[in-house]
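Below you'll find the structure, written out as structure tokens, and then a few comments.
A single protein chain has been omitted from the complex, and every remaining protein chain is retained in its original position.
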Amino acid sequence: MRNKRLRANALAGYLFISPWLIGFVTLTLIPILAIMVLGFTKYPILAAPKWIGLENFRYMFFGDPRFWKSVWATLYFAFASVPLKLAFALAIALMLNLKHRGTSVYRAVYYAPSIVGTSVAVAVMWREIFDSKGLVNGLLHVFGIPSQVAWLGNPHTAIWTLILLVIWQFGSPMLIFLAGLKQIPVELYESAAIDGARTWKRFTRITLPLLTPIIFFNLVLQIIFGLTVFTPAFIITSGAPLDTTNFYALYLYTRAFENFQMGYGSAMAFVLLLIISIFTAVVFKSSPYWVFYESEGPKR
Amino acid sequence: MKRYLPIIISVLLAASVPLFANGQKESGQASGQQQINLGAIWWGSQTRDERTIAAIKLYEKDHPNVHFTYQFAGWNDYWTKVTTQAAGKNLPDIMQQDYAYVTEWTHRNLLTNLDPYVSSGVIDLSHTSAPYIDGGKVDGHLYAIDLGANSQTWVLDTDAFKKAGIPIPPNDWTWNDFEKITMELHQKLGIWGMGPNLTDEQIWKSIYLGLGEWGYAKDGKSVGYSSDKPFVDFLNMALRLQKAGAIPSESNVITYLNKGPEQLPIVTGKSAMAYVWSNQIVALQTAAGADRHFTLHLLPRIAGGKSSNYIKNGQFFSVTSQSKNPKAAAEFINFITNSVDANKILLAERGVPISTIVQDALKPLLSPADAAQFNFVGLVATAGNSSPTPPPDPTGAANVIQNVYQPQVIQPVMFGNITPEQGAALLRSKADAILSGKQQ
Partner (left out) sequence: MNPKVQNDSPIGAAIAPMNQRQSVGNSLPMSMRQKKRRDLAKSTLFHVLVIASGIIMIYPLLWLLSSSLKPRDEIWNTVTQLIPHHLTIQHYLDGWSGFGGVTFTTFYINTFIYAGFGTILAVVTCTTVAFGFARIRFPGSRIWFAVMLLTLMLPVEIQIIPQYILFSRLNLVNTFVPLLLPRFLDQAGQAFFIFMIVQFIRGIPIELDEAADIDGAGRFSIFTRVILPLIQPPIVTSAIFSFYFTWGDFLTPLVYLNSPQLYTVSLALRAFADPSGLTDWGAIFAMSFLSLIPVIAVFIMFQRYIVQGISTSGMKG
């Protein structure tokens, strides 16, 4: 009887995930394996790969000054942008969860920056805003600060212009938080209110716990996006100045496609995969302590 | 919403049927002659795409047995696309090539040697001269035909010069003259004397050209100059100008890295000089407005040295080695090079056409900015005003510029983190290692 159940489960499970599984095996598995292998080769794309053993990795860790700078820039970026982006997303989602007039318009307004996304136009806009004679400095002048800083070119501030760009585009996690907030039944709040709980208590005792699966999701995804950031640096700063915005994915692309070093790029991709898996695994391992799933009931 | 879903899906299905069939169309057979399908790919903006397509259509009209499919992309995407196509063995017959990549592609056996077609007369180069051709030669053989010649130019805002009371310098002005003029412009007008690309890699190479050398050695395996001193002197000059505020600070320079000519400070009057390729004057003038006056000037040169200018072959057309119809492809390239009608459509958007017959035919049709471009290239071609055209950049040059020149040499020097001597030495050692293949 139990075996029959197990077999039924296995059949059903694999059937339901079959679209993804088929896709993975046919379209993604081979490229991933190829990347693993290519990391040990010299592959100029325009000619066949040549085996060079660990040379790519040796150069990466011990001989390439730009590599470590790109790791640092990426980590800095992720650690700065992810918490801020999530904080804004949650705060605005909470605000938009209240019933005031016009919230649907406001929702569109807060989501709009994400829609602009990574187009050529956004790059141009952002450069103009942070130009030494651009809007940001203009506003500072209005407040009496005679700033002439070229924000995008200054090694201390350039990365922050990009951090601000992704934070500005918090619309996606905000929307997800909003969907999560709507899933919390109103009755819980009503009962709590009747029991005399104040706003803050309602937030920490109802909202937050029930929102943890979504917070967990947004955290994991934003970490992944933060560590694989590419387009803002590609279209706005090209990694300058002094490699402070030479993010890992951008440097990888430069090496692979612009310098015809696909072997080195594959090695870098492999290392990136390891780094991100470690961060993600840490978050996953921590999740039983703070993530609460309604479907699984009280733990232990 | 559920009600509309089936309707939406049916409409999408119906409309998308053509997208699942292969997009290539075959046109009807011309009587007797064999149908030839040629593919071409290039990069450019909307203007260039439109004109090139029109030229292609003209060719098809004159040659009904030839049918073209064409592709194009923006500069940033072009190399991603063609590299992928090369890997998938899907390159079209004709591709646009660039100085910086043609050596690499030739060494990977992706381009066809065009010498046989020249000697057999399929490609007629009798109306042009060596400086216009040599840029397309790798290891002594011709692999790419220039579509438009350019040269480096120093753009001077004549109104600004007049206002500051500074005469336009002579053709053989030196870097010392340049420094003096830049400082004076800044002091008298309060703007930057010179714009942001003083430390562009092309200038580094050109400095040595004036001394009979070049940034890269002839065999492409190391840097091509014996002494670091001229470059060190140049960097020190840049530092002095930066300190005085006569040129933009390095932070400002970086903000201009990804911008086109229409966004240079000279356009808005924030600087009095700019450095561009000669065909970019059109964009510059258009953005600045017809009421601004510019003059195109030769590069400053090392005191006692020769000219740092050369005829640069802007963009080429090459025949790919995967092509099934190389002769037909060569014929088309000949058409683009020599046909007056075709060039009346293209209107020198890529630079000055290499055939003198075409140049003469176009002169009366040119806008003032285009005429300026033509005249300038003509000036450069005159004896004494240019040095022989250097060979295309060697394999690994992109690596040197992107991974060493900018981030490890120029930026640290201009930000004051290392000295020019250290920078020049670092450039030499790393470039040598990369170009000789010893290092990634």
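Brief remarks on what is shown
Each chain carries a letter (A and B) given by its place in the written order, and its residues are counted from 1.
Convention: a contact is a pair of C-beta atoms (placed from the backbone, for glycine too) under 8 Å apart; a residue touches a chain by one contact, two chains touch by 3 or more.
Note that the structure is a prediction, hence the values are computed from the model and not measured.
When the full complex is examined, the chain removed from view is found to touch A, B. Across A:82, A:150 or A:214, the single residue that touches the chain missing here is A:214. Contact between chain A and the unshown chain involves residues 6, 9-10, 12-17, 19-24, 26-28, 30-32, 34-35, 45, 95, 98-102, 104, 106-122, 124-126, 128-129, 131, 133-135, 138, 168, 172, 175-176, 178-180, 182-199, 201, 205-206, 209-210, 213-214, 216-217, 220-221, 224, 227-228, 230, 249, 252-253, 256-257, 262, 265-266, 269, 272-273, 276-277, 280, 293-298. Panel shows chain B; residues 1, 8-9, 12, 15-16, 19-24, 39, 43-50, 53-54, 69-77, 80-81, 84, 87-90, 258-263, 267-268, 277, 279-280, 282-283, 286-289, 314-315, 349-350 of it touch the chain omitted from the view.
FYI, only the chains that are shown with their structure count from here on.
Centre-to-centre, using mean CA coordinates, chain A is 37 Å away from chain B. Chain contact summary for the complex, chain B toward chain A: residues 79-80, 83, 86-87, 104-105, 108-110, 249-255, 257-259, 398-399, 402-403, 406-408, 411-412, 415, 417, 439-440. Put simply, chain A touches chain B in their complex at residues 44-47, 55-56, 59, 63-66, 123, 127, 130-132, 149-150, 152-155, 158, 235-243, 246, 254, 257-261, 264.
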